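Let me begin by handing over the structure; questions about it come next.
Every protein chain of the complex appears in place save one, which is left out.
== subunit A ==
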Amino acid sequence: MADIVLDKVSKRFPDGTTAVRGVDLEIADGEFVILVGPSGCGKSTTLNMIAGLEDISSGELRIAGQRVNDKAPRDRDIAMVFQSYALYPNMTVRENMAFPLRLAKLDKESIHQKVEEAAKVLELTPLLDRKPANLSGGQRQRVAMGRAIVRQPKAFLMDEPLSNLDAKLRVQMRTVVSRLQKQLGTTTVYVTHDQTEAMTLGDRVVIMRGGAVQQVGPPQELYDHPRNLFVAGFIGSPSMNFLHAAVEDGHLRTALGDVPIGDRVRRQLDGADAPRELILGIRPEHFEDAALIDDETRRRGLEFDAPVDIVESMGSDKYVYFTVEGERASAAELEELAADAGAADFTGTGSSLVTRLSAESPVREGESRRVWFNLEKIHLFDPSTGRNLTLHEGRASGALAD
């Protein structure tokens, strides 16, 4: 068990692609860290550099305080679980799991014992003498995990280990991974691009974009206090709503009406080179049916009327989709996020707004509805840099803060 430190680690491939640029990351002993980001952002490359499967172009990697840049994978004492499982097809499950131990030259007795133990933890005991070809996807996945844990390595690296499983099995395996990591207390770096895995599994989440780290923090912190537009849009499902906001003396003109701004945001908009246009971000759950809120709450927000497109009743609450007129928010980050999601759900002229309202709301499709939203939960972003202007000392404080 050990801590892992990445000190300005970069990776340039021979063809000139810079896949990872200047990543600084300190992973504490026993911590479970998730690397997440859109496809091609350098997650696997980062993981492979920690593993020793890719050379580090510049920067330093330390495991347990020791510089390991030039060490071969076998000298780093790290286990890895691959997306493809990478089981040795010519060996039985038992031989697969014993392979790292045999290479470590353990005696037969303790190999047998360790394999049996790991098989019990992962419920693989009845399958020990089968070949990988005769296993289901989930069983293969468990064998891959088993091969990683038998050796009690300093750290686990996992590259999208669950992405080849069907949805139900993935949920099941997620808890297995989580329980196993807690039980063993082994430092773990886990790559995924699944929202739920990122939010539920890790102690901390690292969001990457274009080879650079965007923000590192506990999942809730990333959700509540995104440092920039990219993080805000990436975390959360359904994702944050983004609207165009024009700065006009003392307030913001948006499709939801004029939004007042507090001193703190105003100060940032005073400078000569300050942006004249912003992007307003607000999460679906910060809307509410205006008929359902008390006056105390009402004062903290604004109300607007909009036609209802679609109502999806989830039982506990309702997802309601509105169309609002006005200019669409545009920024490089938003386009990238839309491309990664594979969906351009922006059709028509106006912007689409996703809200999560109480289940009691009698909202119906086709009607026009009055909706309230919380000003304290609004984020304002500079479209050119993506920076969150409402963030103060790492905390988002809404549009009104003084």
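Worth pointing out:
Here, contacts are C-beta pairs under 8 Å (C-beta built on N, C-alpha and C of every residue); 3 or more make two chains touch, one makes a residue touch a chain; residues count from 1.
Operating definition for what follows: contacts and distances are computed from a predicted model.
Think of the chain that is not pictured: of "Sarcosine oxidase subunit delta", "Carbohydrate ABC transporter membrane protein 2, CUT1 family", "NADH-quinone oxidoreductase subunit NuoB" or "Iron(III) transport system permease protein", UniProt labels it "Carbohydrate ABC transporter membrane protein 2, CUT1 family". Which of A:33, A:80 or A:363 touches the hidden chain is settled by the complete complex: it is A:80.
The chain not shown here is touched by just one of A:58, A:90 or A:330, and that residue is A:90. The residue from A:69, A:164, A:178 or A:323 that touches the chain not shown here is A:164.
The chain omitted from view is touched by exactly one of A:132, A:202 or A:275, namely A:132.
The chain not shown here touches subunit A at positions 14, 51-53, 72-74, 78-80, 82, 84-90, 99-100, 103-104, 131-138, 140-141, 147, 151, 164-165.
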